[in-house]
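The structure appears below as structure tokens.
Only one protein chain is missing; all other protein chains are in place.
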Amino acid sequence: MSKIKFIGVKKAFPGHGAEAVIALDGIDLGIGQDEFVSVVGPSGCGKSTLLYLLGGFLELSAGQILVDGKPVTEPSPERGIVFQHFALFPWKTVMGNVEFGLAESGMPKDERRAVAQRYIDMVKLTGFEHSFPNRLSGGMQQRVALARTLACDPDVLLMDEPFGALDAQTRHILQQELLEIWRRQKKTVLFVTHDVREAVILSERVVVLSARPGRIKAVLDTKLGADAPRTAVEDLCETIWSLLREEMALTA
Amino acid sequence: MRAANAIAGTLYYYAPVALLILCWDLGSRLGLLSADLLPSPEATLAAFRAVLDSGELAQQASVSLFRESMGFLASVVVGTVLGIAMARIEWARVLIRPVVTFFYPMPKTALIPILLLWFGLGDMSKIAAIFLGCLLPVVISSYNGARGVEPLLVWSARSLGAGKFGVLWKIILMAALPDILSGVRMALALSWLLLVSAELLLAQKGLGFMIGYYGETGDYATMFSAIIVVVLIGSISDRLFLALMGWSLRWRNLSA
Partner (left out) sequence: MAQPLGVKKPAGAWFTAFKRGPARFAFGVVLLIAWEISVDAGFINPYLMPAPSAIAIRMAKELASGTLVSDTVLTMYRAFVGFLSASVVGVVIGTLAARNAPARWFFDPLVSIGFPAPKIAFMPLFVLWFGLGDSAKIMMIVFTCVFPVISATYLGTASIDRYLIWSARNLGVSRRGIVWKVVVPAALPQILNGLQIAFPMSLIVTVVTEMITSGGGLGGYMIMAARDALSEQVFVGIFTIAIVGYVLLNGFDRLRRHLLRWHTESMTAM
């Protein structure tokens, strides 16, 4: 049984003229327990929209999204999300942000401080508990966002181009840290990115969306064992890029 | 077609005002609003017509408008010059800025009593009240505006032969204009407050005086019509100023 199931998912937005904009046109996808799946596609293909629908922030136009067999209706800490521009609460300190979800669930103060501290340590921000986000670099802010979401111990992790706003070095470091956390904590991850290489390196499967209206163009297996040839990553990237090039030629 | 849309849009926008007037009218008719406390729309309109026809409204209004324009324009001119001078000339800033920062927080209306002593009940006390009250806000916004002028603008002007004053000041004025105009807009609203306050307290003529006088003599309908006239003048002048701002800043590329 898949952990997450997209069944005939469609999403349309009201357009400026009379025409509605169809962001997603019939997505059928299953994601297994503890799987790490990436979604890539040309700009505007609706990959973030897919994430937002799974998160419960937008309403479906048609179809269903099931998590553990139950339909998604509302946002929930069980499907934690991390956004590209961090979306930290700027008026709260690092500790305030990380313990936010715990406070909402009613956890008593001492307990949630301890839990939050664990996650702050996990993302290597010990010592910054009382800093405000405006004093932190982009990479540090994204770590706070990650800690904040993870502190609620979600089953599912939704990531919306989380490293897109960071410089290459920080991106690389955080990618490795994310993999470690995923391996240790065992979560189901849906990862949206425009960076093909990142998708191939991080995930076990890559879903390639077509240009708008978004449909699934291909799903590739990108699980790379220790004995994979050196060129495996490049080959996979090239395959995906050629798929994307096809799509972009259509919209050009 | 577009004009019809615009008119419909305006009507829809101001509909809540019409709604309130309707409630006012209903309240008066049903006796919910005592005529002693709030005259009916009919009575107010009738009183308005009366003072309009008799010429009294025009007379009082022209007195008020004269005082307002004198005081306000003086504060704008002097304030702008002072503010820009402070931004450009170091010793001016060093000496004047502390005085400005000390007096800026003082409630401007506190100056009215001393003006009564100095100028009595005539025009000068109102003009001075407006001038002194509006001066500092204009100084500060001109100062901030002129301070923020790109040095590159000034350097290129100098290299084209602009001297210390004259042309150079004109360029700085234009570059600082957005900030100056925002400050002037706030000063405009303040100027009406000062005018009405001064006319309520120390005047024998003018719209503010009218309000006070008819209030005291119990002619609430005329009083209320004068109040409405004053409120409308304040509002409309702001709208006109906004339009002026838009026109004079039309060369600016306003992003978003």
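By letter and in written order, the chains are A and B; residue numbering begins at 1 in each of them.
The criterion applied here is as follows: a residue touches a chain if its C-beta (ideal position, glycine included) is under 8 Å from a C-beta of that chain, and two chains touch if they have at least 3 such contacts.
As the structure is a computational prediction, the values presented were derived from the model and not from experiment.
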Pick from B:Ala85, B:Leu116 or B:Met245: which residue touches the chain that isn't shown? B:Leu116
From B:Ile127, B:Ile140, B:Ile180 or B:Ala203, residue that would touch the chain that is not displayed: B:Ile140
Taking the full complex into account, find the residue in B:Ala6, B:Leu32, B:Val231 or B:Leu249 that is in contact with the omitted chain. B:Val231
Subunit A residues that touch the omitted chain in the full complex: 52, 55-57, 74-77, 79-81, 83, 85, 87-92, 100-101, 104-105, 132-134, 148-149, 152
It is residues of subunit B that touch the chain not shown, namely 13-17, 19-20, 36-38, 90, 94-114, 116-118, 140, 143-144, 148, 188-189, 192-193, 195-197, 200-201, 208, 211-212, 215-216, 220, 223-224, 226-227, 230-232, 234-235, 237-238
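Simple rule for what comes next: only the chains that are shown with their structure count from here on.
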Using Cα averages as centroids, what's the distance between subunit A and subunit B in whole Å? 54
